[in-house]
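Removed from the display is one protein chain of the complex; every other protein chain stays in position.
Showing chain A:
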Amino acid sequence: MLTIRTFLVRGLLAGLIAGVLTFGMAYLVGEGPVSAAVTLEGHGADGHHHAAPAAGDGAGAPAGGIRMSTAYEADDELVSRADQSTWGLATGTLVVGLAVGGLVGLATGVAFGRVGTRTAQGTSALCAALGFGAASLVPFLKYPANPPSVGQADTIGARTAAYFGFLGLSVLAVLAAVVAARALSRRWGGWNAALAAGAGYAVVMIVAARLFPVVDEVPDAFPASLLWSFRTASAGVQLCLWGVAGIALGLLLRTPVRRHLAARAGSAA
């Protein structure tokens, strides 16, 4: 018997797998740029915890340094770089993997049989792809990920509100687009309805991107190539997370769905 429990349990399992692989990806391609940015940051300041940006903002920093915006100094660090780049990174990726996997599982359970896909793998791939687009890719286009030493400590409140506001709006817009596509598909057919709904989502998010505040806090001295490698690594990490969760969930759902269909065919005969 298929219930929402089937989907939640397998979603969590798929998320765990995704979390493990995402840790590997983040460690291999992400830690290089993160550590390089932390090193820049450490050289850039004589202060410690969240040094006031008003004092020597850039101009007064020692040669080779950028700016200090958080605590990395070896003498008073709370968590060592060695822990941050291994156990800390693993904690973050596993918890986010579980959460994303569980949410994709729940979404797949609700979408099951209600969208145009005919297979468990198609439905979970669709849900993960929409989740990636709505919660990672589109927010990334407006507010790209920033490495350590980019971002002023005193604007964290406004930046956090803008980021999550944009992300929340994007998720709501995708949910609305799916509902609209389902309603339109009866008259227009699946493809046309999906294209129309996708266009509607794009218009909403382009208008929102114009209206939401601009964040531009990359210091002039920050190396452009390091920013690029950090951001491409971040995009890859997020794609890995959602992609593996969606693929693993589809594989994990094959057996219970096949059993369910076989039992239904058996009872109908």
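Note that in this section a residue touches a chain if its C-beta (ideal position, glycine included) is under 8 Å from a C-beta of that chain, and two chains touch if they have at least 3 such contacts; residues count from 1.
Everything below uses one rule, namely that contacts and distances are computed from a predicted model.
K.L.:
For the complex's missing chain, which UniProt name, "Ethanolamine ammonia-lyase small subunit", "ATP-binding cassette domain-containing protein", "CbtB-domain containing protein" or "Urea ABC transporter permease subunit UrtB"?
P.N.:
Its record in UniProt gives the absent chain the protein name "CbtB-domain containing protein".
K.L.:
Determine which one of A:A129, A:A153 or A:V218 touches the chain that has been left out.
P.N.:
Selected residue, touching the omitted chain: A:A153.
K.L.:
To test your reading of the contact rule: which positions on chain A touch the chain that is missing from view?
P.N.:
2-5, 7-8, 26, 30-31, 34, 49-50, 69-71, 77-79, 83-85, 87-89, 91-93, 95-96, 98-100, 102-103, 106, 109-110, 112-120, 123, 136, 139-140, 143-148, 151, 153, 156-157, 159-161, 163-164, 182, 185-186, 188-192, 230, 233-235, 237-238, 241, 257, 260-261, 264-265
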